[in-house]
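Would you mind keeping the following structure in view while I ask a few things?
With one protein chain removed, the remaining protein chains of the complex are shown where they sit.
Up next is subunit A:
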Amino acid sequence: MTSAHSKLYSDDVSLVVVIVDTNPFFWAGAALPFADFFGHLIHFVNSLLLLNHLNQVVVIAAGVSSCAYVFDSGNAAASGSPDVAATFAKASRKVEEFVKQDARDTAGNGTVAGGGAASLFSGALSLALCYIQRVFRSGTRHPQPRILCLQGSPDGPEQYVAVMNSIFSAQRSMVPIDSCIVGTQDSAFLQQASYITGGVYLKPQELSGLFQYLAAVFASDLHSRAFLRLPKTLGVDFRASCFCHKKTIDMGYVCSVCLSIFCKYHKKCSTCGFCC
């Protein structure tokens, strides 16, 4: 609910941490091929770096079994303006290596169900926030940080607590979380994240024009957002899901010890074992 405002920031210098969903189960059946999507992303990263010579971009890939840093513009050659081809080549190589390693880890781990597995967004968000804390420690004039999530795969309900912890930490540090959904379903986690931290949530209708959406909506720095009309989400569904059936409920029973939510009255709380 609170939106970011400038503290001791340089006005229009931004640090954008992009979290990319590289879930092979999703990209195998997606309307837009991963190579095209990656092309759109790299053009967007380059345009961010061209907007201001002090801008920084960090890309983190969220896979099915692991997460890793894939690109950091601070590590690139400090001399001269960023070279589009070099950025593309370096990032592509790292993403390829990451996806291969992730696939090896997934194949080796027998518990991942084929088809429905979610990406490890909670891990990627936590890494992004740790990196942003490092930037905060670097001095008084630092860029304004924000996080952009590009998600396609469905939410993993087992990550709920970790994702909410990351959202509250981002809210405290005043880091907005923007979301761009490249899949078919809306993501309840990212809707809540963008609403609570003051970011923008967007589900583009034409994925072939993804770069246009990214450049028009997500490229502007936080100071300029006050003067722009950005997409507003009308209703974020804050209802809880019951722990027994996982369906969203309007009214439920909450255990006073462990805060588990149930749809029907039970004599004993199944999470903490306390009797009423």
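Just so we're on the same page, contacts are C-beta pairs under 8 Å (C-beta built on N, C-alpha and C of every residue); 3 or more make two chains touch, one makes a residue touch a chain; residues count from 1.
In this section, contacts and distances are computed from a predicted model.
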Undepicted complex member, UniProt protein name, chosen from "Glucosidase II alpha subunit", "General transcription factor IIH subunit 2", "Smith-Magenis syndrome chromosome region, candidate 8a" or "Protein SPA1-RELATED 3": "General transcription factor IIH subunit 2"
Residue ranges of subunit A at the interface with the undisplayed chain: 64-67, 69, 72, 105-106, 109-112, 120, 122-124, 126-127, 129-131, 133-134, 137, 159-162, 164-169, 172-173, 192, 196, 234-240, 249-259, 261-262, 265-266, 269, 272, 274-276
